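All protein chains but one are shown in place.
Take a look at subunit A:
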Amino acid sequence: MTRVPQALRRPAAVIGLALLLMQIALIVLAPIISPYSPMEADPAASLQPPSMAHWFGTDITGMDVLSRVIHATRINLLISVSSVALAFVVGVPLGLVIGYYRGWLSGLAMRIFDFVQAFPIFVLGMALVSVTGQEIWNVAIVLAVLFIPIFARLIRAEVLSLRERPFVAAARCSGAGDLDIMFRHILPNALMPAMVQVSISIGMAILLTAGLSFIGAGVRMPTPEWGLMVSTGAQQMILGVWWVSLFPGLAIVVAVLCFALLGDVVRDLLDPSRARKTKAPAGVALPVPGPVPGTLGESR
C-alpha cells in the first residue's frame, strides 16, 4: 500500500483538495446538475428569494442564481487556469534566459517588469481589456501579462544563484551548450518556487477576474461569472436583495481559499524538508497582488 505523503495528510491539504475536487465536479457536471439555463432570462421570475424552485433565488432578469454560480465555475477557472498557464509558459523560459545571460537585455526586461508591476493592477487591466475587448480570452491574456513578471522574476532569482553552482560549471566543462545547461541542469532545480506560485496565482487570477468584471471591465453580460454577478447584485442590495451577490461572493471565497491551501500543499510536496521543519499546520497564505516578496532584491 502506497504511503500518503505527510503534506497531503494535513487538514488544510484535505480541505484544499476536497474543494478542488468539488470545483472540478461542478465544471464537468454543470449542464447536468444546473436546474435552469444559466443565461436564460425569465422576467416573470425576477428577484425571487431563495426557495425550493430556486435554491439561490433569481436575479433581476429572472436568471437562476444557482445555475449561474455553477456555470461560472467553468468560466472563472477557465480564465484563471489558462492565464496562469500562459504566464508560466512565457514567464519561466523568459526568467531562465534573462537570469542566465544577464547583460543589458536582462536589465531592460527587469525595467519592463517594474513598469508592468508598478502600474495599478486594475487600471492596467481596465485599459488592456478596453483596448482588446470584453472577451473571455482577452481577460485571460490581460491576466497573463500581469503574471508573467512574477514567474520570470522568480525563475531569474533562482537561476542567478544556480548558475554559479559547481554542477553547472561541471556541465560546462563536460562540453554542454547553453541551452543544455539552462533546460537540463538549471531549470529542473529552479522550478520549485514557480510551481508553488502557480497555485497562488490561480487564486489571484480568480480575484482579479471577479474584480475586473465587478468594475465592468471583465466578461460581458449575461455570461455567468462570479464578479459580474456580485456587481449586478450589488445594485439591488438597498432593495433588500442579498442573494444575488452573496452566493457568487461565497463561490469566490471558496475558490480562492482552495488554491491558497493547495499552494501550501505543493510547497510541502516539493520541499518535504521544509515541511517537516514546520511543526504547526501550514497557514493559509492568501494571495497578495503584486510581486512576490523575496524576489524584489534580485531586480537590477
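Assume a residue touches a chain if its C-beta (ideal position, glycine included) is under 8 Å from a C-beta of that chain, and two chains touch if they have at least 3 such contacts; residues count from 1.
The criterion applied here is as follows: contacts and distances are computed from a predicted model.
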Listed names "Solute-binding protein family 5 domain-containing protein", "Spore coat protein JB", "Amino acid/amide ABC transporter membrane protein 2 (HAAT family)" or "TonB-dependent receptor", matching UniProt entry of the absent chain: "Solute-binding protein family 5 domain-containing protein"
Option touching the unshown chain, where A:Ile32, A:Met52, A:Val131 or A:Ile238 are the choices: A:Ile238
Selected from A:Ala44, A:Val131 or A:Cys173 as touching the chain missing from the view: A:Ala44
Contacting the left-out chain in the complete assembly, out of A:Leu17, A:Ala30, A:Ile60 or A:Met192: A:Ile60
Subunit A residues touching the omitted chain (full complex): 39-44, 46-47, 60-63, 134, 216, 220-222, 232, 234-239
